[in-house]
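Before I ask anything, let me first share the structure, which is written out below as structure tokens.
The other protein chains are all here in position, but one chain of the complex has been omitted.
Note that the chains take the letters A, B, C, D and E in the order they are written out, and that residue 1 is the start of every chain.
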Amino acid sequence: MGVVVQNVPRVDKAIVDGLAEAGVATVHEAQGRRGCLAAYMRPIYAGVRVAGCAVTISVPPGDNWMLHVAIEQIKPGDILVVVPTSPCDDGYFGDLLATSAQARGCRGLVIDAGVRDVADLTEMGFPVWSKCVSAQGTVKETLGSVNVPVLCARAIVEAGDVIVADDDGVVVVRREEAEATLSAARRRIAAEEEKRRRLATGELGLDMYEMRARLAEKGLTYV
Amino acid sequence: MGVVVQNVPRVDKAIVDGLAEAGVATVHEAQGRRGCLAAYMRPIYAGVRVAGCAVTISVPPGDNWMLHVAIEQIKPGDILVVVPTSPCDDGYFGDLLATSAQARGCRGLVIDAGVRDVADLTEMGFPVWSKCVSAQGTVKETLGSVNVPVLCARAIVEAGDVIVADDDGVVVVRREEAEATLSAARRRIAAEEEKRRRLATGELGLDMYEMRARLAEKGLTYV
Amino acid sequence: MGVVVQNVPRVDKAIVDGLAEAGVATVHEAQGRRGCLAAYMRPIYAGVRVAGCAVTISVPPGDNWMLHVAIEQIKPGDILVVVPTSPCDDGYFGDLLATSAQARGCRGLVIDAGVRDVADLTEMGFPVWSKCVSAQGTVKETLGSVNVPVLCARAIVEAGDVIVADDDGVVVVRREEAEATLSAARRRIAAEEEKRRRLATGELGLDMYEMRARLAEKGLTYV
Amino acid sequence: MGVVVQNVPRVDKAIVDGLAEAGVATVHEAQGRRGCLAAYMRPIYAGVRVAGCAVTISVPPGDNWMLHVAIEQIKPGDILVVVPTSPCDDGYFGDLLATSAQARGCRGLVIDAGVRDVADLTEMGFPVWSKCVSAQGTVKETLGSVNVPVLCARAIVEAGDVIVADDDGVVVVRREEAEATLSAARRRIAAEEEKRRRLATGELGLDMYEMRARLAEKGLTYV
Amino acid sequence: MGVVVQNVPRVDKAIVDGLAEAGVATVHEAQGRRGCLAAYMRPIYAGVRVAGCAVTISVPPGDNWMLHVAIEQIKPGDILVVVPTSPCDDGYFGDLLATSAQARGCRGLVIDAGVRDVADLTEMGFPVWSKCVSAQGTVKETLGSVNVPVLCARAIVEAGDVIVADDDGVVVVRREEAEATLSAARRRIAAEEEKRRRLATGELGLDMYEMRARLAEKGLTYV
Partner (left out) sequence: MGVVVQNVPRVDKAIVDGLAEAGVATVHEAQGRRGCLAAYMRPIYAGVRVAGCAVTISVPPGDNWMLHVAIEQIKPGDILVVVPTSPCDDGYFGDLLATSAQARGCRGLVIDAGVRDVADLTEMGFPVWSKCVSAQGTVKETLGSVNVPVLCARAIVEAGDVIVADDDGVVVVRREEAEATLSAARRRIAAEEEKRRRLATGELGLDMYEMRARLAEKGLTYV
């Protein structure tokens, strides 16, 4: 309660950008089907694919004071990750905070609560993944913490972890696993390219993956 | 049950249009963080900002008969506000009702239930904020009331109140507070313009709002 | 458990395409307000109106193995209908499965669970109506069944039934009622055209539908 | 924000106690099917039927400071009605507050949020109707208001209104309608007694209420 | 819409009572893990285990007229199964209807909506499994149907099917499968008795079910 952790190590920019290119579904598979945030986290506008290092913010319900504190901690390429200490739908973040965050190099916001001024944020090109959109404002009365581990939409996020977000949702990659995950993602993409080509010709997954024997053994019956 | 209140006073058109221009988040703040409808009320298409005087309609679950009654009460610049007496997701409103409402000068619909024909409504430019989209139709058997106070998505709306709606959701302004709220909203917009300019240069909210002393007094620790 | 029903009869293509043209809300009304799937089934992108014959798939929670089995059963013009045996939000279906389904003439997917790779699916023009979007992957361990009756989002769907889907949601038409429903839908469209023209001139539904007498008899009061 | 209204008029004790005896379902019917709070408001233990005059409390999310202020406003026979300004599940109220409220004559709590220490409250015989049970604590940082109108679980409650609560949920009766509602409730109870006797002998509601003709006229078919 | 199917065949009383004795979880397993209603269907009081033949009732949202029609169709040993045509939480059923149903030999109610007078129903010993408890009353304006197939809480129920209900929820058994399901349930109970005895001595399921080899083959690692 009331701690700001400074100087969190970040992941190398080339790795972060590689993970963005791979996208959420591929990165999630590449790290063994782990790290997805809950499906209720949706983008405020479609068509963005982004990655960045997490600046985590633990906030009280209905109180966005710590967002101002967190903005000072942003380094270019970061993504803000905001979580209330108990579930809350209020609109913690709008165009003024986005202007400030963007001025410091922030690439987007992931918030397990509400966001507002979404028409302005869309026009500014500041992407947000949130639980909801809500114009309901917040107060500035109670402390929270910055760059402590948070539980965001059923996933643990630590400061400096890589956040990848696109139209499929959000996935988190542990800082120390980022490089290995990128390698695994790239192998996966190469393998999928070949599969996609074969499936497009009408070849069946049943044959390509050699599933027929195992299905028969489990007892699948055709009538 | 079964009452139509006629000749409800409306707010001056210039004030209504001023509130539309200010938008939901600003109006909500300008009246002391009151009046937001619940965050589940979402527009059927993005990019609209509108305001109008409320024609309120209390309907039974699964019965849209009173919408036909209400349309006769519309004056140009009004917005329909529809609330079932118990929670219901049915599609009460579609393109025929919208054609009729639009012909009488209606600016949109706010409904704490479902709407349908959303592709047609989008093409017609008839904006709707609703709890859900549903093709499930309704009957015409039971009376309701028009222009009585209603509880719409956790907010009280009285006939003649100003409804402001945009991508952030919906806010209601009491008829007798509309003028003062517009003044407060305009002061707020002017102040925000200056703040936005400064934040865009990278100046921190921490300094601009002089928050550092109060944060320290509360015990915020940097590590 | 583990059955694939083959050679399911389909509805004539002209009838299916006629139902697509009529759209969800009209088809639902034309068959006596039956057949709507729950309102939480939403399209991953707007602006599509499609119909096809159902290939139904009952899958275990978190296991998409049977989707590979089902793709072999697709005939051109079909729509996949996927339902987990207990509620599940995982992303069962992505761009590889869509490539394979599309190669066999599949027109879309209706899934009472999650879908992923939605940016790719949108670009491919492969429409999906789902409960949610989720990058969370699935396993291939447990059998399910293909072309058995399923309960999808509060509606019964049998293999070969016609699925109609658009921005208003999804409706199912029994195979044996498809022709009669199309006729009823066409009569309804013709009648609505005339009503729309009259309502657009400002004529009231109260008068056009001759509602005033029955409202008075029920006790509606104007004050 | 930050107002305590004192000296709110209460309803006569005999009327309040009469409404308690009638119970929630009967009182709700007696006032024309109005006033029920949403069905998610449940008692922490079964078997209580109580009524009292409302002391309303508008609290910020996650902040129970105003409950201490409200307790001073309790008069014997009152019921506390607590509503957060945005949805919140935290446990605002526990055994210490209940001890204090009970010492001042409070008959129970209705809270559109969480409650805790429910084993102690049950042992003390202090009834609570709440949205949930949660041990999650709250802070004391931000003001709210006491005895202002609140929206509690989809119903408007004003200070001094009568709250009736039992195993069926909670209903609110406007202060100025309390006496008339009690009379209507008593008439209803007398009428039901006779009906219950006849139904218990096997007489059908179809005959007792003379429904057969109207059902036939609407088109009901027996096959 | 508006049909009452009479003279529905029932299952033999001895089979129904045998299924009651087996209980919901066992019956569900005995018929291949099918037939459970959704987990939100909960008993209004604990400790009951009952079975009966379904009298199904399709009702409009907020309208309980057809319950009066259905009561005439009850035969001793039946259970009422009520489903609104679109989701609704209203309290459709209370102590007067229960008195009437009980007088005709009804064993309980399963309702995918709300129930009220639960204290009275508990005292009468009339068990109910419902989606919620709600005092919110209903009207009598629109027809529905009796003894047509209904979709109740994600399960299909046909008139005459056996409903088994206890503290674990509700399961439906097709009329034509009732006898075979009872046999399977009895075999299961006998087998479980022996397993329970061995597990109570501390023997592990891992050994009793010989799971170790298959776990190792799948790759389970102990560290």
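Please note the rule applied: a residue touches a chain if its C-beta (ideal position, glycine included) is under 8 Å from a C-beta of that chain, and two chains touch if they have at least 3 such contacts.
What you are looking at is a predicted structure, and each value in this text was computed from that prediction instead of being measured.
Q: Need the list of shown chains touched by the one chain that isn't shown.
A: Contacts of the omitted chain with visible chains: A, C, D, E.
Q: Using the touch definition from the top, which of A:K13, A:R154 or A:R197 touches the missing chain?
A: The one listed residue touching the chain not shown is A:R154.
Q: Which is it among C:G47, C:P87, C:G105 or C:G219 that touches the chain not included here?
A: Of the listed residues, the one touching the omitted chain is C:P87.
Q: Just one of D:H68, D:R197 or D:R214 touches the chain that is missing; which is it?
A: Per the contact definition at the top, the residue touching the missing chain is D:H68.
Q: In the full complex, which bits of chain A touch the chain not displayed? Write them out.
A: The missing chain touches chain A at positions 1, 32-33, 38, 85, 87, 151, 154-156.
Q: Please give every residue of chain E in contact with the chain that is not shown.
A: Against the missing chain, chain E presents residues 23-25, 28-29, 33, 36, 39-40, 42, 46-47, 49, 166-169, 171, 192, 195-196, 199-206, 209, 211, 215, 218-223.
Q: Taking the full complex into account, what residues of chain C touch the chain not shown?
A: Considering the whole complex, chain C reaches the absent chain at 60-63, 85-90, 136, 139, 141-142.
Rule of thumb we're sticking to: only the chains that are shown with their structure count from here on.
Q: Touching both chain A and chain D, which chains are there?
A: B
Q: Just to be sure I understand the contacts, which chains border both chain C and chain B?
A: Of all the chains present, those in contact with both chain B and chain C are A, E.
Q: Same residues or different residues: which describes how chain B and chain D meet, taking over half shared numbers as same?
A: Counting which numbers both chains contribute, over half are shared, so the two copies meet through the same residues.
Q: Report which interface contains more C-beta contacts, comparing B-E against D-E.
A: If we tally the contacting C-beta pairs, D-E comes out ahead.
Q: How far is the middle of chain A from the middle of chain C, if each middle is the mean of its Cα atoms, in Å?
A: 31
Q: Could you put a whole-Å number on the gap between the CA centroids of chain C and chain D?
A: 42
Q: Which parts of chain B, given as residue numbers and ranges, touch two or more other chains?
A: Chain B, residues with two or more chain partners: 33, 38, 85, 87, 89, 136, 142.
Q: Considering only which chains touch which, label the overall pattern as line, ring, star, complete or other.
A: Drawn as a graph, the chains match no named shape, so other.
Q: Applying that definition of touch, give me each pair of chains that meets it.
A: A-B, A-C, A-D, B-C, B-D, B-E, C-E, D-E
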